[in-house]
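A single protein chain has been removed from this complex, and every other one stays in its place.
We just call them A and B in the order they show up, numbering each chain from 1.
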Amino acid sequence: MTAPAEENGGWRDLGAYLKSAGFRFATLFAVLFLAAMVGFAFMLWWGTAGTLSRQIDDAIRADALGLQEAWRSGGTAAVVDAIGERLAVDIDDHAIYLLADSAGLRIGGNLDRWPAVAQASWSWSADTVRRDGVAVPARMHHVPLGQGHRLLVGRDATDREKLRTLLSEALLWSFAVAVAFAIAGAAALRRALGERLRAASMTAGAIAAGDLTRRVPLSAQRDEFDQLGASMNAMLDRIDQLMVGIKGVSDSIAHDLRTPIARARMRLENALMSAPDEETLRAAMETTVADLDGISRVFQALLRIAEAEAGARRAAFAPFDLAQVLADAAEVYGALAEERGQHLQTSWPDKLEMVGDRDMVLQAIANLLDNAVKFTPQGGTIRLNASAPARDRREISVCDEGPGLAPEDRARAGERFFRADPSRALPGSGLGLSLVKAVAALHGGGLRLGDAQAGAERTGLEARLILSSRA
Amino acid sequence: MQILLVEDDAEVARFVKKGLQEAGHIVEHVANGRDGLFMAASEPFDLLILDRMLPGGVDGLRIVETLRGQGNKTPVLFLTALGAVDERVKGLKAGGDDYLVKPFAFAELLARIEALARRPAMEVPATRLAVADLEMDLLSRTVTRGGRRIEVQPREFRLLEHLMRHMGQVVTRTMLLEKVWDYHFDPQTNVIDVHVSRLRQKVDKGFDVPLIHTVRNAGYMIRADA
Partner (left out) sequence: MAWVFALLLLFAPSVSAEHAAPRLMSDSPEYCAELLGRFAALGPQVSSQSRALAEEGRKLCLEGQSRSGIAKLRRALKEAQREE
């Protein structure tokens, strides 16, 4: 029962082989190679045998013209004389002449009779003539002279034929060698292609089978195959990063959300067990509702961060004026700052066009301003600036007068739920900067944290949000 | 108002129905999409509250698309756990009028459906709005109370305008953010409160009767009587 299947498999394999890119490339190479050979052979032929042919024809033509002149000036006798003289000094012994009258009888020249093939309307012909009993090829040209006389001029074409034969044989052998080379070259090409691709395809196979740590090995050549490998590696790194991100979110959720959930539960249970009156019970329930809202918002923020990191929002990018968004953010938070006796200083150009997600950019700026307002003491100044440092870059900076962030904390600031010590007591989920970082990445940029005033005791934080202005 | 609620979660449905009935509305409830579509198409309602993920082969989006295709213009509020911005956009594009994500505060739901129900009447362009002795001229962009001119910034003007257009109704902080600032974002702190309190300083301070009221756990309302 297995035999038929095997047979089919064999044909299928052959089919696959023939359809493979490697085979097709190799075939293409072989065909081109052979075509080049044919072209070369043709040129060679034309240059040698062809030239020789042309030379012979030119010589014949010139000779005939000369003899026609002789006829015009001196008639039959002149032609016969001319022929005789030419023959007398024909050292190569290649010339053929025949002057025949209207009856076809020989009047002069060294051919004994008019060749049969030279009757046709075409004035050029090729035939064999006998020389010393041996048949030799000849190229002949005949012209009418007048009064029914005809002149035939020709040349012994033995040499030409010899060259042709020699050349044909040589070319045929060359072609055979070329075919062998073509096949060998095609096989080598196919092999080389297969080799280069193998690294990538094997890595892909290993990854599909589950080993996600594999990367495509790159050679030192930095050619297109290496670029393919490098792209694949970059893709795999990104997938890795996303998976780490997902794991990070699960860890964070597990760790940092369970606490408020547990707290809410405890409060309710406690109220159930020991609330003295309805009023206390109500109060406990209201607080719990607020707690649940808080948890809900944390979830929402986490989802937004995940969305931004996954790049899903990129499809919804549209052009908008960043200056307008900044103005709106400043307005919304300006009131808050005023309330706390803080001063919000702003500066940006009249228009800052860019392409992106307006809501997310506002969210990012809002988060930064929120932090600034939170950490700046009463009477302090918050600076919100923006500019276009390059044609496709937009930079937004928020400076506050708070305690700033220690350099070692800055790297961790983008982590979800990270709270640097000074801020642990303040309200906020610790997701603010995480979202800002994700939005920046989504827009092809980044978040840079530094000191607003280096060297001072309270350095303040300068948060620079860098965005690409194009999608 | 006659309200149709299409929601498959029994707890949520009970909670919403009870709350709305206590607020004086008549609520009809079905638990699957096909019945919902049938009811909405065959009986007249003032408002539809639809979940998006429904059993029965017909989901919330399909219901709205079908109704709009039939020329049915009943206001629709989506009440759903699908909270991503893309989903919200999908819902509104399909023909929905508002979109509220679960979990939600009941006060928010109530404020929004009352705002929806009020809407058609306010489509008629008005040039002046008035609550008690507070007057707003929309053409000249001026606010006066008791004859005295009040200076307001452009954003405060829009805030006040929104409150006045929904006078007597609760307007939640989220609604203000969406309608007055045209953004969907989540401020970490209650920045809206600050703006409203600034507006209050201008509009209510120094006058006998406060017009802008805070509704606990809900939002704000502008109203003539105390």
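Just so it is clear, a contact is a pair of C-beta atoms (placed from the backbone, for glycine too) under 8 Å apart; a residue touches a chain by one contact, two chains touch by 3 or more.
No experiment lies behind these values; they were computed from the predicted model shown.
The shown chains contacted by the absent chain are A, with contact judged over the whole complex.
The residue from A:103, A:116, A:208 or A:318 that touches the chain not shown here is A:116. Note that of A:26, A:64, A:79 or A:96, the residue touching the chain absent from this view is A:96. Residue-wise, the contact with the chain that is not shown comes from A:128, picked out of A:73, A:128 or A:231. Residue-level contact of subunit A with the missing chain is found at 84, 87-91, 93, 96, 98, 110-116, 127-132, 135.
Here, only the chains that are shown with their structure count from here on.
Of all the residues in subunit A, the ones that touch subunit B in their complex are 286, 289, 292-293, 296-297, 300-301, 303-304, 307, 312-313, 316, 328, 331-333, 335-336, 338-339, 358-359, 362-363, 366-367, 370, 373-374, 427-428, 432.
In the complex of the two chains, the subunit B residues touching subunit A come out as 83-86, 89, 101, 103, 105, 155, 181, 183-189, 191, 194-195, 197-198, 217.
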